[in-house]
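Handing you a structure now.
All protein chains but one are shown at their positions in the complex.
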Amino acid sequence: MSADSPAIATPPPVVQVRDMDFCYGASQALFDINLKVEYHRVTALIGPSGCGKSTLLRCVNRMNDRVTGARVTKGEVLVKGKNIHHADVDLTQLRKQVGMVFQKSNPFPKSIYENVAYGLRIHGEKSKSVLDEAVERSLTHAALWEELKDRLHANALALSGGQQQRLCIARAIATLPDVLLMDEPCSALDPISTLKIEELMHQLAKEFTVVIVTHNMQQAVRVSDYTAFLHLGKLVEFAPTEELFTNPREKLTEAYLRGTFS
Amino acid sequence: MASVPPPPNDPPPTLGSRLLRKERRVVAGLDPQQLIKYFFGANSSIAIIVLVLIMAFLLREGAGFLTTYRHELEVYRQAGLEFCDLADRPLQHQRVLANALRRALSIEMDPLTKSARERRDAAFLLKASVEEKTSASRADLEHALEQTPPPAADSLVHLREVVKQKTTAAAAAAEYPDLFTSAEKSRLQNELSELSPEVSDLPPFLQSLIAEYSTQDQAARSKFAGIISTGELFEEATDPVVEVLDELKAHATETKEQATEYFTLKAGRQQLLDAAATATDPERKAALLAEAEASQSDGVNFGERIESILMRREELISKLQEYCTALEAAFKEMPEQSTTAEATALVSEVRHAIPGHLGEIHQAVENLKNWKWDAPVAFYRSLGAFFFGTEWITNSSWQDFFGFVPLLAGSVVISIIAVLIATPVSVVAAIYTNQFASDREKEIIKPVIEFIQAIPSVVLGFIGISLVGNLIKDFSEISWLQWIPGFPIQERLNMFNAGCLLAFMAVPTMFSLSEDALNNVPRAYIDASDALGATKLQTVFRVIVPAGISGILSAILLGLGRVVGETMVVLLVAGNRIAVPDFSAGLGVVFQPAHTLTGIIAQELGEVSRGSSHWQALFMVGIVLFGISLLVNWCARAVARRFEPHKA
Partner (left out) sequence: MTPAPTTDNPFAGDNSGIQKRETAARWALRIGSHIVVFTTLAIMLHIFVKGAPVVFQSKWPFVNTQFLTKLPATLHVIEDKQGHRIETDVNGADAVKKKLGDDFRSEKTVSYSGGGILGPIVGTALLVVVSVGVALFLGVACAIYLSEYAKHGKFLETVRLAILNLAGVPSVVFGLFGLGAFVLTAPVFVDVPADRSVLAIPLGFTTLSFEGWDTCVLSGGFTLAFVILPVIITASEQCLQAVPQGFRETSMALGATRWQTIRYSVLPFATPGILTSSILGIARAAGETAPIMFTAALAFKDKLPWQKDMPPLPTDASIFAHWEQSVERFLGIFTESVQALPYHIYTIAAKIPQNEYSERAQYGSVFVFLVLVASLATSSILLRKRLRAKYRW
């Protein structure tokens, strides 16, 4: 079952998933997914554990490529109008423009500065002033600049959990990606850090397009503009968040939202 | 009303009560469980105990070295050997310089006499090869001629015939080099065909070649009369000094022998007395005491004996000063320029060394003047002589020295070579295997490298002798590789050879530990880097390797530890020349032979008597080695901790 695209879709979607099937070896994980992600919106993917929401997220920057046997068997994924499985797509370029933040914060064992500058360095940026500027901008975006500007060269692993996760966000946005994928970014954090990141998400949406996987429905309500509900590898419903939560069209969605899920 | 049966006093044993034995057995006041625990606990400290025991036994055998060596140095001084050495050291330098001059001369003369010499040598080689080919028949003829009574004439004729035939054939078969004109070639062949064991005179052509050479040699000599006379004067100048010095040396050696004899007797006597003190049997005690009494001998009066050396102090000094004047005079006649660049270099080298040499002599004279036979030898001197001494001389008729520097230098240079070779190879292999290799490649690379660990070191040493040495030597003779310093190499067995094999031995240690370190890099780092669009190579070199660097460094250090402690390879392959490597050869130094800390123990310990200073010196080397191994281990741990990232 596929959801209709929202009515306000005047500009073309930045990410578009069309009729996609996805398999891990012999077992199919996603069935016939259709999804459109709009520019500068926060799109949340929700659903019970194992419904394939993380897999779907990882399809967008082809992180699933590294799992042997994992492949798209039908349909296509378009980012900025380009089929990302096309042979002339350079994976490093794709990932430069589709950033990702992981469930567990994973800063490199380097200084804060080097962590943020990493993405630019690997894409060939050498100029010190450009790097300095990018670091300041990214950290400011991630609401870390004020806290950390005096110890940019301290080891990133010495930061607190919430700071580390925000550092990872800063690292991901340093290369100015069009899309920022977030895979349950708050699941390992305490409520206060979670709150900070959620606040951040609204700011980020001004500059980037955010796709977030979350198991926390309240979080989806708080941060997202659109929400997609997945169940057993199928996209059950995709709608503006308010609409989906107040007036779900599908019974399955309603059951899930009420918590009377079989 | 049925009466309730009284509860039985002894409840029937149930399965449960039989299984659960309530009473605890006690052995020697202790619970057996505790005993078992103590048994294992005691065993677990075995590693600590062994380490302590190693140190204890090394110290027991080796710690006496400092006193023994000090005593030996004392005798060395008191007997006057040190005095002689003061004058002898600069003379040794003089011999080196004289050799350089001689070499310069031969380089100068070589072009003039070369053609005649080569012709002469080629002709003699041909003669030798003909004789060698016919040696069997020649031997038979010689044998027959020596027999008494002489064998029948016709058999002799036959033998002569055979020799003649074979010689002619051999002469015809010989290859005549183009040094000779064709006329000369045929003349030579004719004369060689005539060779017979019965004619002892050289063939006339060979004689003429010898004459030719000596004429040319004479001519060359007259041309270079300047350098020749300088050289001769230079060499003769030391004769008066050496004459005096030899007499002094003989006297000093005699004193030392007396001293050694006395101290041996004294030690023996002390043993007898000790035995007597503990002996219970009075008869035996008396016998021991009597024996001890009999072995009583007078001490050596060093003061008296040294007089005859000191008496000649002034004479020796004046001879040395005369030598200085003679030396200066000799070098006045020295021509400034030589014909070949090489000879010029040698001569100017000698010329530049002369002022230093003169200074040396003056220093020696000063030292001789101030030398006191009875100045005490400080305790730290023996320690310093061990740790900073540059000579390791044993079983010498003059004086044994136990200087540690040559061995340490050998070990250090070899270890550096080995680590420099092994580090890149094993780290590269670890990175490749861990990050890039396919599963099938992994299944080849890993077991093969693990297998290296099982190859016994003596086998690798043997490979060094039989295979690697020859390979390096052949390689060093390739003409387009001559730019490499040290090529062509002189010795098959050298530090580079040993270094290569030790590198091979260190690879498994470095490889496995580095690979572990890379394996332990958290998966999350790789995810993060990939998600930022890094290529595989970027991820590896910017994230994985930096994250694993502490493990890799500590792997390298542990590999170094293995290399320093390895014995058999260096014993077999390093060349075993006890001398400080000549670092003036630049990088070519690696192709010199050397001896090592481990090698010297393995080679010499089997041949020395227990308790001698040599034995103790070898144990001292062992103590140093033990210390080095502990230090390397400590560093490896420290490095692993220092670079370890903070845990998230």
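Note that the chains are named A and B in the order they appear, and that numbering of residues resets to 1 at the start of each chain.
We take it that contacts are C-beta pairs under 8 Å (C-beta built on N, C-alpha and C of every residue); 3 or more make two chains touch, one makes a residue touch a chain.
Model, not experiment: these values are computed from the prediction.
J.: For a quick check of understanding: of B:286, B:329 or B:459, which residue touches the chain that isn't displayed?
T.: For the chain that is not drawn, the touching residue is B:459.
J.: Using the touch rule from the top, list residues of subunit A that touch the missing partner.
T.: Touching the missing chain: residues 11-12, 39-40, 79-82, 84, 86, 88-90, 92-94, 97, 178.
J.: Which residues does subunit B use to touch the chain missing from this display?
T.: Counting only subunit B, the missing chain is touched by 20, 32-33, 36-37, 39-41, 43-48, 50-51, 53-54, 57-58, 60-61, 136, 271, 275, 424-426, 428-429, 431-433, 436-437, 444-445, 447-463, 465-467, 504, 507, 511, 535-537, 558, 561-562, 564-568, 571-572, 598, 601-602, 605-606, 610, 618-619, 622, 625-626, 629-630, 632-633, 637.
Here is the rule we go by: only the chains that are shown with their structure count from here on.
J.: Just the number, please: Cα centre separation of subunit A and subunit B in whole Å.
T.: 66
J.: Give the list of subunit B residues in touch with subunit A in this complex.
T.: Residue positions touching the partner: 522, 524-525, 527-535, 538, 542-543, 546-547, 645-648.
J.: Using the touch definition from the top, list the residues of subunit A that touch subunit B in their complex.
T.: Of all residues in subunit A, those touching subunit B are 61, 63, 66, 91-97, 99-100, 102, 104-110, 118-119, 121-123, 155, 157-158, 164, 168, 171-172, 175.
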